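As you look at this complex, bear in mind that one protein chain is not there, while each of the others sits in place.
Showing chain A:
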Amino acid sequence: MQADAKIRTESATESGPRGPSCSLRHFACEQNLLSRPDGSASFLQGDTSVLAGVYGPAEVKVSKEIFNKATLEVILRPKIGLPGVAEKSRERLIRNTCEAVVLGTLHPRTSITVVLQVVSDAGSLLACCLNAACMALVDAGVPMRALFCGVTCALNADGTLVLDPTAKQEKEARAVLTLALDSVERKLLMSTTKGLYSDAELQQCLAAAQAASQHVFRFYRESLQRRYSKS
């Protein structure tokens, strides 16, 4: 009797040989797939897959409550092993991005918890986590002032730019930049970089990421429209 409540959307981006211009891997997103969290989403980019669940606005411990806004917590669990320092630093980056976008002042003294589970990691993990977190926050109905997305750029030794690199491309690259952009004016919300690059290359990556984020936001829009078209 229970019809399928999960809504799955896939993007039609080609995943073949990639040129230097905007060419992201195949996306897929599934919303409302977990029954316990208030919102959940699974985001797939090529072979990288992350599952996100959001609980909130819920009760918060008195020691952690903030009197005038919501306490945002992010928990990132790796696929194998215990969470370590790398996960802690990624959690902090994701939390800072979410705090910039979520309207926490509407729910003071509450907690909004985002739990992310890495299902498979094949490069661009942080960007995939950011996308999954955004879709899960939208699914939970947490008030936000904009949507956000993550885009990863890899710079090779010869200066070419690759968007959404695989794990192999990330290892061979000279620099890897992960940028989080918002949907209203494509402004930069968060950036984390590793490696050596010049400031001209940074501007180039930013421009490429802004162009790529259009595709991601269009995919969000299609996926949400499909979800609401069922009702």
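One rule holds for everything that comes next: a contact is a pair of C-beta atoms (placed from the backbone, for glycine too) under 8 Å apart; a residue touches a chain by one contact, two chains touch by 3 or more; residues count from 1.
In this text, contacts and distances are computed from a predicted model.
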{"item": "Name of the absent chain as recorded in UniProt (options \"Importin subunit beta-1\", \"NADH-ubiquinone oxidoreductase chain 5\", \"Centromere protein H-like\" or \"Exosome complex component RRP40\")", "value": "\"Exosome complex component RRP40\""}
{"item": "Selected residue (touches chain absent from view) among A:K64, A:K168, A:K194 or A:R221", "value": "A:R221"}
{"item": "Which residue of A:P83, A:P143 or A:G195 touches the chain not shown here", "value": "A:P143"}
{"item": "Absent-chain interface as seen on chain A, which is shown", "value": "1-5, 32, 38-39, 56-60, 103, 106-111, 138, 140-141, 143-147, 182-186, 210-211, 214, 218, 220-221, 224-225, 227-231"}
